[in-house]
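Note that this complex is displayed minus one protein chain, with the remaining chains in position.
Entry: subunit A
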Amino acid sequence: MTEDLNWAVGGEAGDGIDSTGKIFAQALSRAGRHVFTSKDFASRIRGGYTAYKVRTSVDRVESVVDRLDILIALTERTVEENMDELHDDSIIIFDGERSMMSDFQAPGEMFGLDVPLKRLAEEAGGAIMRNIVALGAACEVSDFPIENLDESLEKRFGNKGESIVANNKEAARLGQEYVQEEYDLSTPYELETTDSDYVLLNGDEAIGMGAIAAGCRFYAGYPITPATDVMTYLKGRIERFGGNVVQAEDELSAINMALGAARAGARSMTATSGPGIDLMAETFGLVATSETPLVIADVMRSGPSTGMPTKQEQGDLNMALYGGHGEIPRFVLAPSSVSECFWKTVEAFNLAEQYQTPVYILSDLAMAVTEQTFPPEVFDMDEVEINRGKVVDEDSIEEWQDDAGHFKPHAITEDGVSPRAFPGTEEGAHMSTGLEHDELGRRTESTDMRIEQVDKRNRKVETAREEEELSPREFGDEDSDNLVVSWGSNEGALREAIDLLEDDGVDIRVLSVPYLFPRPDLTEEFERAEEVVVVECNATGQFADVLEHDTLQRVQRVNKYNGVRFKADELAGELKEALGIVDEAEVQA
């Protein structure tokens, strides 16, 4: 792997940190470099501390690390917050003319690059462009051709007019020239460019794009961090494909609207985070009992209750597996990267309609706020297949009617899946209900029919176990006795941790499990291994519990619940500890 560079811009909320970071990330992407971004942010509109971090390399990057090379610090707190990641070769760009930074000294051996951001921005046409001046300076110290920034500025400001774009380009150049003229800096960093073309997107956007690709035409939701971007992505885009987005009055309403649209025959979804999932649990059972195909994305954040709304956690697994009173057949899918957010969403819609069940997509904040680069062919729309399951029409409905000519929406079948008639289908009128019902959808308290319907619904899960490919993704050393199991967004850090561990002579075999229910049986894999470690971002090890139950074997647990995703280098250390491998350096110490 070639050198990676870790870059960040930080300040207070309201300083334009996000858009500044995004402009730089986009410039890197356009220059044919891979990018993996992360955010430090708080749930407030102004003030506090917020940062946008970019890890970039010519090779693919799939994780964050504990190292920061170039930092644009709009406040001193930005430096304080990142002291652990800064090192002797770090360069800190700041504006010493800004009153709150006038006494700032770069700590230790770090290089403090004092650039009059505001003054130069005013020269270019307005103080508002001070962050762009900083980007120009950043290009200089990272040896990154500034022309790459231009396209990104055109994309960001193009709709505001040519002069705004020109001013921004000028601002960037003033920043670059100032560093050239005032400092005799031999930078250790060099951002080489390539001819590759990448797209740059985050997990919420990937879910939204996957939904449209899969034929989803209706979305209802209520704004909540970190799921809101799914809705804002879809609004204005899904309409181009004949769909619509409704912002509901609450999550109770959102899931019921989505349910209504699905009953009408539309591919339909909602997305939310933990607090919204709690509310939606009320209707979740109705979705399953009425056998309605519905996709629900839970973009997890730290819980319980309001928890830490802008922090990472994989704490909703139990809720997704068991939430809702009674016993509810369901699918639970866990994408493990931004691109998987796209493909798992496509798959979720097919599973929902083929099995007429609710399908959870368990995404998380780490993926939702991560912008990641991919070759565009990763999202090849020609690969998307739409399977609508057992839909009947006027011609085929007859075989699913009883003697009196009533359609049987809950017909008892071998695979558990009943026929589906969209409203408007002649002779298909039927009702569906949250009550236990007979084949016609009418309330029943018959003990026999109760058993038949419960078994029929649960049989769908058994059918899926037989029909669907539910295998985990495997990587690392396939012969290793050290088995590491994980789910969701930890996969990127794990992939990089493998390389780091290999450097230390430690081999591991990794299984990343994207199907959490129904899920693969890992009993034999566990028996084969000497040590099994389950990695997840929660305190109690919810997935580890489930796997111990499945396999009747105890596992080691690596848990993180401080609100920050796993970093590759940190995870490598944690794994060594869990596997009982002691670091030589530590022994000497």
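Please note the rule applied: a residue touches a chain if its C-beta (ideal position, glycine included) is under 8 Å from a C-beta of that chain, and two chains touch if they have at least 3 such contacts; residues count from 1.
Quick note on the criterion: contacts and distances are computed from a predicted model.
Enquirer: Can you work out the missing subunit's protein name as recorded in UniProt? Choose among "Aspartate carbamoyltransferase", "2-oxoacid:ferredoxin oxidoreductase subunit beta", "ATPase" or "ABC transporter permease".
Expert: "2-oxoacid:ferredoxin oxidoreductase subunit beta"
Enquirer: If I consider the whole complex, including the chain that's not displayed, which of A:51, A:93 or A:201 touches that chain?
Expert: Of the listed residues, the one touching the omitted chain is A:201.
Enquirer: Among A:102, A:433 or A:562, single out the residue that touches the unshown chain.
Expert: A:433
Enquirer: Return the single residue from A:38, A:425 or A:453 that touches the missing chain.
Expert: A:425
Enquirer: Of the residues in subunit A, which ones touch the absent chain?
Expert: 29-30, 197-201, 205, 209, 212-215, 217-218, 220, 237, 239-244, 246, 248-250, 252-254, 256-268, 282-283, 286, 290, 376, 379, 381-382, 384-386, 404, 422-435, 442-443
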